[in-house]
Structures are given as structure tokens and as C-alpha cells.
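A single protein chain has been omitted from the complex, and every remaining protein chain is retained in its original position.
Residue numbering begins at 1 within each chain, and the chains themselves are lettered A and B in the order written.
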Amino acid sequence: MASRFGTPMDKYGTPADGFTIVCTTYRLTEHYHYWTKNNPMNVQLVPEPFVEIPVQLAAELGIKGGDKVKVTSARASYHAKAMVTHRIKPMTIDGKRVYQIGIPIHYGYRGIQEDAGRTARSLTNSLTPTVVDPNAHTPEFKGFLVKLEKA
Amino acid sequence: MSNGPLQIKAISGHAGPVPGLDTSRDYSVAKLIDVTTCIGCKACEVACLEWNGYPFRETIFDNTYQTMPDTAWNYYNLIRFNEHVDEAGNLSWLMRKDGCMHCADPGCLRACPSDGAIVQYANGIVDFNQEHCIGCQYCVTGCPFNIPKFNSETKKVHKCTLCSDRVGAGLEPACIKACPTGCLHFGTKDDMKELGEKRAAQLREHTSHTHAGVYDPPGVSGTHVMYVLHDIDHPERYGGLPKNPTIPLLVRIWKGPLKWIGNVAMVGGVLGVAVHYLRFGPKRAEDHK
Partner (left out) sequence: MIERYQFHERICHWLTGFAYLYCLATGLAFYSPYLFWLAIMLGGGPTSRFWHPLLGLVFVAAQMWMHHIWRGDVNVGAADKEWLDKARYYATNQDDKVPPQGKYNAGQKLFYWAMYYGAFLLLFSGIFMWFPEYISFDWRGVRPVVVFIHECAALVTIGAFIIHVYMGVFMVPGSVAAMVHGFVSKDWARAHHRLWFHQKTGE
């Protein structure tokens, strides 16, 4: 049972609507939250926002590393470059192949790269659902459905 | 390099003992990089820039966590990332801190023509002295690891100094100080070799890494920067570490036999013509009518 706070973003995608890819969000070693995008040292180590995509999914969609991609959830969309990797393996759930992609959270409206116009300035957390667990109200950022396409 | 009077005896606000206290740096030093416990956090990259006073730079996304494709004149060390998938489909995400290996038989030093531009200290550190560098880049030709990097504005070559200034003061190199997992170790060559072998044995006996070993290539008479690798048989998987590096053969011939042949030819030539003149003298037009 999930508790809900009412907001205009209370929309949830389903596989039937085409949201067939599982998305998760996480942090990088080289960045910390939203302030390191203003620090030349961190920006040097990981300069641009990216979406980590399994090799198999990238092959299916014709996406190469570095291509611009668009991730869409029922609530918003996110634009960044693709990182094609072996580190995310496809899952088999109920006999069906299910893909997962991952998005680091650290980019946004202002920052060194943002101010230079080199990113799309989209926020990872506009994708995530407005759902909390009923006990501690921990937000559900770690598993939600999206669509992925070349942008 | 003896550091006698400048060796540090005490440090304010320092958690723990003075690093290297009572360790004589007159011994040969070495850096041991345990690739098996590296998390690729790049603290060592940043520490190196900060200690050497180099600016942070603009980089671009290149489908990898690797900061940039190669080291640079002002970026001495770089973590190289490689997603290696074996035939069975098992993935290893390999990360290796790349930088100068401080060879015991350095190819850069052998190739360099300029007096004093490259020095090798008794403790094993190979240091560039840009004051005497003429910018010819023979060192790049001599290095089996492609480490020295040219600055096209100042026309000088730079590389990791193994923090010779810090080591000279009895401190550990900046990268070792910054490493959060402790995968970077610094000490005498013997101690680091022993530590590395122990770790490799531990990996072979207690983990699936049955081919773990210490990378200390004999082709350059050993190096003062060594690696513990999960798979010592395939160093090339760790971002192109050469399997059996040596100073290139043509460089060894160029700086060895060819020099001798050249010296004999030139000195012999001059002596030869002098002797010829004494024997035969000049051609006089009057005598040859």
C-alpha cells in the first residue's frame, strides 16, 4: 500500500503505454549532489551528464556511446549522452528480457558546463515518481519505468 | 638521494606517525599500486595536479569514466578504465593508475642527448630537469610506456616525478597520501616487492584470481612503480600495459653499437687523412704535367 501526496505530477507509466525500460538513479564517486557541477576539479573528472545503457539495448536501438538520447517517463523527459556499457546486464523477468538503464543525478540548471551551454539542463529527478513508502516515506527514486530513444 | 637534514621529524595536527619516520630514504624507493583494490575514484589524479600546481582542465565525454584518453604534460597520472568481457561472458571492470614506471634502466634517460635533462637518483626516481631539456623528444622515442609528454608552447617534456621533492623531505608522494582505499603503497623497493608478492599470493590462494601477480618487468631491469594485477598474463587488458616492455631495439642499437661505429669512422677518418697526407703529400700541379 502506498501513501500519496497529491501533485500534478501524479502520473505513472505502464508497459502498456510503452514504458518498458526500468530506470534507476545513482551518484558518482567524482561528484557530490548538485554543487560539484560548479567545481572545476569535479567537472574535469566527469564533465557531462550521461545515461548508462546496456550494450544489448544500445545495439537494439542503434545507439552508440556519445550519442544524444532522450529518456522519457510519464512525468518528464531527460536529455543526455549515452554511455554504452557491459556493466548493466539485461534481466530476465517472467521469462521476458527486461532492460535497466541508470542515470547519475548530479546535473541541472546551473554549473560550469550548464552555463557554457554544453548540456541540455534537464534534471534527473523530474523523471522520478512521486511515490513514498508507507512506513518511512522514503521516496521511490530507484525503480521506475521509462522509454528510451535516440534524440 | 640522501635527505639527511631535511627529513621530517614531526608534523603538526597529523593523525598517526610521521610517514617514513626512521626509514632511510637512502634505500631504493618504490610505489606499489594494488589494482585489485583500486576503486577508480581519481583522488590520485587530483592530488597530483594540486601538488604540482597544475590547473584543472576542460574534458569531454568519451563513453568512459576515464578522465581523458592519455596523460599530458600537466596531467601526470590517469586511471585507465577497461570493461573486459571474457569468452564465458564474465565482466571485469579493470582500472589501472597509469603514469611513469620509474624504470631501473630508463629508456628516456638513455635516449636523451642533453646534459642533465634527465637524472636518475640513487633511490630509483627518474626525474626530468626541464632547465636542460632541448625539446627533441628522444625520451618519448625511448620510453616503452609512452609516458613523457611534450608541452608544445614551452617545448619541454614532463612526466611524473614520483614526488621527488616530497620523497626528499621524507614524505610519501601526493597520490599515495590521497588514496582513500590504501591501494597505493610507498616504501622501499624490497618492502613493496614483498608486499606485492604477499598480496598476489593471497589473491591466488583465496580468490578466483589464480593468475594474480606482481608487474615488475625485467626487460627494463625492474621498475620503481609496480602493480599487483588480477591477471599477470594479460597486462594489456589494463589499458594497454605492455606485456614485456624493453627499451626499443633500434634505440639500444642507436645509443650503443652505432655510436661506436660512428666514433671509429669519424676519428678514423680524420686520422686516416692525416696519415695519408704525411705519406703521400699534396698533388703538385708542376709534377703532374
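Just so it is clear, a contact is a pair of C-beta atoms (placed from the backbone, for glycine too) under 8 Å apart; a residue touches a chain by one contact, two chains touch by 3 or more.
If you're wondering where the values come from, they're calculated on a predicted model, not measured in any experiment.
Undergrad: Could you tell which one of B:R57, B:H84 or B:H132 touches the chain left off the display?
TA: B:H132
Undergrad: Looking at the full complex, which residue from B:V140, B:A169 or B:I232 touches the chain that isn't shown here?
TA: Of all options in B:V140, B:A169 or B:I232, contact with the hidden chain holds for B:V140.
Undergrad: Considering the whole complex rather than only what is displayed, give the residues of chain B touching the chain that is not shown.
TA: 70, 113-115, 117, 132-138, 140-141, 146, 150, 152, 155, 248-251, 253-254, 258-259, 261-263, 265-266, 269-270, 273, 276-277, 280-289
What we mean here is this: only the chains that are shown with their structure count from here on.
Undergrad: Measuring from the mean C-alpha position of chain A to the mean C-alpha position of chain B, what distance in angstrom results?
TA: 40
Undergrad: Touching residues of chain A toward chain B in the complex: what are they?
TA: 29-30, 40-41, 43-48, 50, 64-66, 81-87, 89
Undergrad: Can you name the residues of chain B that touch chain A in the complex?
TA: 39-42, 45-46, 49, 55-65, 67, 83, 85, 91, 93
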